[in-house]
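Our next item is chain A:
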Amino acid sequence: MQYVIIGNSAAGIAAVEGIRQTDKNGKIIIISDEPHHTYARPLISYLLLQKTTEEKMKYRADDFYEKNHCQVLLGTKVTAIQPEKKSIRLSDGKEIAYDKLLLATGAIPFVLPVPGLDSVENTFTFMSLDDARKLGKALHKKARVLILGGGLIGLKCAEGILQRVGQVTVVDLAPGILSSILDSDGAKIVQDHLEKQGMRFKLGQGIKSLDKNVATLDSGEQLEFDIFVMAVGVRPNIDLFKAIGPVGKGIPVNERMETSCPDIYAAGDCTESLDISSGQRKMLALLPNAYMQGEGAGINMAGGEAYFDKAMPMNAIGFFGLHVLTAGSYLGETYSLKDEYGYKKLFYEENLNGYILIGPIEKAGIYTHLIRDKVPLATLDFDLIRQKPGLMAFTKEERSKKLGGVSR
Partner candidate 1 sequence: MKRVYVNEKWCLGCHLCEFYCAFANTGEKDMAQALKDLKINPRIKIEEQNGISFAVSCRHCREPFCVKACISGALQANDGVITIDKDKCIGCCTCILSCPFGAVAVSEEGVVQKCELCVQTHEGTPRCVEGCPNNAIVFEERG
Partner candidate 2 sequence: MAIRYIYSEYEVSRNTDRCIVCRVCERQCANEVHTYLPEQNKMTADESKCVNCHRCVSLCPTRALKIIKGNNTYKENANWSNKTMNELYRQADSGGVLLSSMGNSENYPIYFDRILLNASQVTNPSIDPLREPMETRVYLGSKAVKIERDEKGRLKNNLLPHLKLSMPIMFSAMSYGSISYNAHESLARASEELGIYYNTGEGGLHEDFYPYGKNTIVQVASGRFGVHKAYLNQAAAIEIKIGQGAKPGIGGHLPGKKIVGDISKTRMIPEGSDAISPAPHHDIYSIEDLSQLVYSLKEATEYKKPVIVKIAAVHNVAAIASGIARSGADIISIDGFRGGTGAAPTRIRDHVGIPIELALAGVDKRLRDEGIRDQVSVVVGGSIRSSTDIVKAVALGADCVYIGTAALLALGCHLCRSCHEGKCNWGIATQVPELLKRLNPDIGYKRLVNLLTAWRHEIEEIMGGMGINSIESLKGNRLMLRGVGLNEKELEILGIRHAGE
């Protein structure tokens, strides 16, 4: 059995671990266009923040490939999949045969075609270790940084570099930051916190045009900058698959991570999946999702049975010590609590649909569990759990299963 995995990040690595749960001997070939040992992609902002190092941010230990008997082709680009021949072609023309193929190609930064972007000398995206290295080199104490995009990537980038530059300004079309995961109250709290650290925001407007070191915002305001970071989002990297099968927002897969082509699987940010908290198919570019999809794909590729049907949005981020945890969809009735410690908002109908926690985050996973496992709120003490997540809110029997039973 020969497994070929395209992609060396969370989904790809998870697939190796999935395969090796059942098949200890099959040959695994990992191909990545990045030249690095597998690394924790979301940690690139922490690298700039100097909270981690390239060594520490390795996603798996140095001996990972060796221990799992993987052949790794780094810095190698796959140019085509040939399903009829069950092989792939590399940029150097070489072909590699596969019995099972996994596409774990991830996502690539979305580059907004802002007029005049070409004229900007110091422009960066923020998605890979190479991006971070390049950006890191460009930073200096006096640099004025303009970041387009007040979402997760833009703000983590901003946090990562704030102390190392003169000034950071974040521009976003949305009226509030982190608009995909926070409501306006939550966004305000986080924004206040970031502003206190020295970050500046221009919200509710885009960049009309760029001209070398000057950005003109929709309002007409002009901003001078030295470094420009494009962080408006990512799109799934689906080009390889597009040539052989239909795609939607990402590569469509079933619960076994099978694509429409036999023996070809896909996992991670390049796929579109069913968000169980909203019932919609969407791209969920999140590491936990990528891992679980990749692991499921690996198990299935090796002949096992794994179903991943628990995808949903969830994010854990922190900015200068302020924790922000969110999950699920913001549908249904709400319960919110705002005090000097932080902010909480729950969204629920018969089940918990989603939540936002800013500040105190203890035991948040219990809320996540309610969403993922669609626990009917009628079966627990919702008054209690909405104030304070804990196992106390469950029935005695349920607790006894959780704490005395054998956990999955």
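Candidate selection criterion: all candidates are chains of the complex that A comes from, given by their letters.
As a working rule, a contact is a pair of C-beta atoms (placed from the backbone, for glycine too) under 8 Å apart; a residue touches a chain by one contact, two chains touch by 3 or more; residues count from 1.
Remember, it's a predicted structure, so these values are computed and weren't measured experimentally.
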Touching partner of chain A in this complex, picked from 1 or 2: 1
Residue ranges of chain A touching candidate 1 (in the complex, touch as defined): 10, 14, 40-43, 46, 51-52, 56-60, 287-288, 291-292, 295, 314-318, 321, 323, 325, 327, 361-366, 368-369, 372-373, 384, 389-392, 396, 399-400, 402-408
